[in-house]
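Worksheet for the structure shown next.
One protein chain omitted, others in place.
Letters A, B and C mark the chains in the order given here, with residues in each chain numbered from 1 onward.
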Amino acid sequence: MQEGKKRNVLTVIVLLIVLIGGAWFFAGNLKTSVTGPVRIGVIHPFTGDAAVYGEPMLRVLNLAAEKINAEGGIDGYPIEFVVEDGKCDGTAAANAAQKLVNIDKVEVIIGGFCSGEALAAEPITTAAGVALFSSSASNPKLSGISPLFVRNYPSDSSQGVVLADAAIANGMRKIAVLQEQTDYAAGIYEVFDAQIQENGGTTHKEEYTTDSYDFRTSIAKLQAERPDGLFVIANSPVSAERIFKQLKEMGWESSLLVSDVIAGDPTLVATHADLLEGAYAAEFGVDDNNPKFREVIDAYSAKYMTEPPFQAYVQTGYDAVFLIAEAIKEVGYDGEKIAAWLRDVESWQGASGTLTINSNGDPEVGHRLEVIKSGKIEVVGE
Amino acid sequence: MEYFLHLAILFSIFAILAISLQLIVGYTGLLSVAHAGFYGIGAYIVALLLKNAGMNFFPALLLGALGSMLVAFLIGIVLSRFRDDYYALGSLGFGVIAFSILLNWQELTRGPLGIPGIPRPELFGFEFSSNLSYLLLSFILLGAVYAFSRFLTLSSFGRALQAIREDEEALSVFGYRTSWFKLAVFVIGAGMAGIAGGLFASYITYIDPGSFNVTESIFILSLIILGGLGSLRGAVVGALVLILLPEALRFVGFTPDIAAQMRQVVYGVLLIVLMLYRPQGLMGKYKL
Amino acid sequence: MNAITTERLRKTFGGVAAVDDLSIVIQKGKIIGIIGPNGSGKTTLTNVLTGIHRMDGGVVVVGKKERTRIKSCEVFGLGLTRTFQNVRVFEQVSVLDNVLIAITKKGVLGSLFERASAAQIQNADAVLARVGLTEKRDALAAELSYGQRKLLEIARALATDAEIILFDEPYAGLFPEMVKRVSGIMQELKAEGKTVILIEHDMALIRELCDHVLVMDAGKLLAEGTPEAVLSNPSVIEAYLGV
Partner (left out) sequence: MDIAAQLTVNSLIAGSLYALVAMSFNLIFGATRFFNLAHGALATVGAYGTFYVGVVLGLPLSVAVAGGVLTAALAGYALERLVFRPLRARKASNLVLLIASLGILIAVEAILAIFFTSQFKTLSVLTGAAQTIHIGSAVITHVQLTMFASAVLVCGTLWLVLSKTSFGRAIRAVSDDAEVAKIVGINTNVIIAALFVIGSAIVGLSGVLYGLDTGIEPRLGFMLLLKGVIAAIVGGIGNVYGGFLGAFLVGFAENFGIWFISGEWKEAIAFGLLVLFLVFRPQGILGKKHT
């Protein structure tokens, strides 16, 4: 009885080794070749706070793909998206990247929407020779992170500097900061803080996790510092909404600075018009007169009966699909070649204007200063 | 094929977690909800040693396990004084505190930003970069953990653990320092969870504290309750079923968001129904 | 020679003394009965002696050691073991393992690398045979009848090979033939030179078995002596009838 059991176990182990070893050998000799639809991976947030971006951005990507497919696709083959939920969270994004790279075998991925997603996915895609193209991740650490990473949304190094300069110019020396604990928000803070200190100012920071609901004590602590201004760096309008409500309840008085995702949500800005009166923001701006930009906004409005939110991301997301499609047409379905082509883009005309990618894989554009007046965004100096 | 490998690797990691928690909960009757904490400590130690110190995976894994064990020892000194509900609450307290430290000791852990780009293991110039080789590694570790746990449960030590579960006070009259046994099994289980954490970190290549919170502890607990308390095989079966379940739900055609919630509904209902009709789980011998 | 002596031993619960400055002597190698009405402190005394409750005052001398505090895990080392009034076997553990618990190594490290040896199992089987549970050897203790569990507890206590064995109402719920077997075991233990402490309500059994009887009432020693002397003592009768 005992002996028989041992033999069984041994047989199973040997079988397992043979099976796994065999499969390993054959797996190494397999190669994916493209003979059908062109598959592009997408890692965007569809659950959690940042889900407010996921759905509209996916619509934008689909609008672009529909247009390309209607015009003949890529060498006759249509574009297909393989969509994964990155949850604006590193673990989910890493899982999604693993799946897209190993199981779906895509050669190019659009994402992550959040900086945290992009930072977590990048090592995986780079190791697999897959191109990662983000149309929204703005953390400065992503600059030049890998030859296989490209983005057409500017780094927050410019957002932080623009806002810090505006603060200093308006006589703010002591600035309170309420920062969400995400890569995006941390990136902006780092640049902002450095620029403020360089100009002789100081910052007092309180951080909060994405699932925080009670900011009262943090606000009270910041209030007690008697700052000249408060910089709210939220990763999504959802936590900003909670913060604004409590700021108002606690009678916050000094002027505000807000991160670009807040300025990019017209409903949020309109709802809190009185609190945000005179607040500064720095956004990667949109150009209403650009015909390609009008094209996507109109197509979206026609199809979904509403103007898209976060239009700064709409323009880059729309462009991303066209850029990738062009790259595949030029160099074929190969991650390394696609990335190389994308990093060479120069004076390309799209919905986000004229795009040139520099040696860091970043676009040669920056953020512009805006001010909120009676619930509307106004560009400063225009 | 690749998809199957992915699931098989996740299964091995969770089977190790389930087996290690089985020793604590199923054999010794200590309802610990701190397990994800040790899983996380192992993951973070391995990730930091690999990424910042450039250490080889295997010594790092050993240090990860030892680190988890050291923390478990310090916590266990306090925790071993409790039993039943109070043990559960105490471990909940420590689990949340461990999570808070992973989240807020930002100089070391980068807090909620997590650690990206953790390298895969390497042995004598061979890199476990393919999922197949990684699966082999995970299976070997799972086998080792299973064999060790089996050895443990068949020993006099294992018999004493079960007696603690049944009646700690009565056992002490027979000369057993029960709190030392509770401490020992807690530390051993934590070491195994640390190994699972190291495997997870190097496989996913990215970790953040969110993977190691109380909800994760509860998930591991539901693996062994489903599989059956007091049975190592039950722990493995529980891990298998609950890893495959969400895939089955996705197969049925739910959207990812709904599927994630449906999975939770199924866990919840499963726990209720099991408690009502089969409190010993699928394969367990022992009733709570 | 005395097996156990207590001096002014005290245990209170919420201000009420369950054992009230009790000083007794348990002689070695005898069967000592402890009787008394419900709530007189017999079980509390057992629990204090075996470290289940911490004593609030007084001294206990076991063998040569004087103690003001007894931890339950030290009791085994003092050569003392017990059964419980409300059976406390390890329910979801096999009958054999219940007995092996008392035989195998007790230290964390020692037990980790020990598997029950053939000799240990033989020893356990012998004890099971002695109480008549051989057939139930591989069953879970939870599957036993109440009486069988009592026998299992006795087996577990016998397996420790302790010098002093405390039986807390071992006869309650036993069938007549089991009663006979247990009485036989007690007499064997006495013959082996061991000390038996028997808490019991059945006066016939006390008369039959005990060499010496202690009567407790309200945590104090009411009387002591031979069974005949004690059971004819008017104050004992009064305490029992509660006049």
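The criterion applied here is as follows: a residue touches a chain if its C-beta (ideal position, glycine included) is under 8 Å from a C-beta of that chain, and two chains touch if they have at least 3 such contacts.
Please read these numbers as outputs of a predicted model, since none were measured by experiment.
Chemist: Could you tell which one of A:Ile168, A:Val238, A:Ala340 or A:Ile377 touches the chain left off the display?
Modeler: Reading the full complex, the residue touching the unseen chain is A:Val238.
Chemist: Of the residues A:Met250, A:Ala270 or A:Val380, I need the one that contacts the missing chain.
Modeler: Here the residue in touch with the unshown chain is A:Met250.
Chemist: Which parts of chain B face the unshown chain closely enough to count as touching?
Modeler: Counting only chain B, the missing chain is touched by 31, 78, 81-82, 84-86, 88-90, 92-94, 96-97, 99-101, 103-104, 111, 218, 225, 257-258, 261-265, 267-272, 274-276, 279, 287-288.
Chemist: Quickly run down the residues of chain A that touch the omitted chain.
Modeler: 47-49, 51-52, 181, 206-209, 211, 213-214, 216-218, 220-221, 223-224, 238, 241-242, 245, 248-251
In this text, only the chains that are shown with their structure count from here on.
Chemist: Cα centroid separation between chain A and chain B, in whole Å?
Modeler: Chain centres of chain A and chain B, defined by C-alpha means, are spaced 33 Å apart.
Chemist: What is the distance, in whole Å, between the centres of chain A and chain C, each centre taken as the mean of its C-alpha atoms?
Modeler: Inter-chain centre distance comes to 73 Å.
Chemist: Using mean CA coordinates as chain centres, what's the chain B-chain C distance in Å?
Modeler: The mean C-alpha positions of chain B and chain C differ by 42 Å.
Chemist: In chain C, which residues are in touch with two or more of the other chains?
Modeler: none
Chemist: Using the touch rule from the top of the page, what residues of chain A touch 2 or more other chains?
Modeler: none
Chemist: Quick one: in the complex, what on chain C touches chain B?
Modeler: That would be residues 50-52, 71-73, 75-77, 81-82, 84, 88-93, 97, 100-102, 104-108, 110-116, 140, 156, 160 of chain C.
Chemist: Would you pull the chain A residues touching chain B in the complex into a rising list?
Modeler: 16-17, 20, 23-24, 27-28, 46-47, 51, 84-85, 89-91, 93-95, 98-99, 102-103, 116, 119-120, 122-124, 127, 181-183, 186, 209-210
Chemist: With touch defined as at the start, can you tell me which chain B residues reach chain C in the complex?
Modeler: For this pair, the touching residues of chain B are 152, 154-157, 159-160, 162-163, 165-167, 169-178, 180-181, 184, 230, 285-287.
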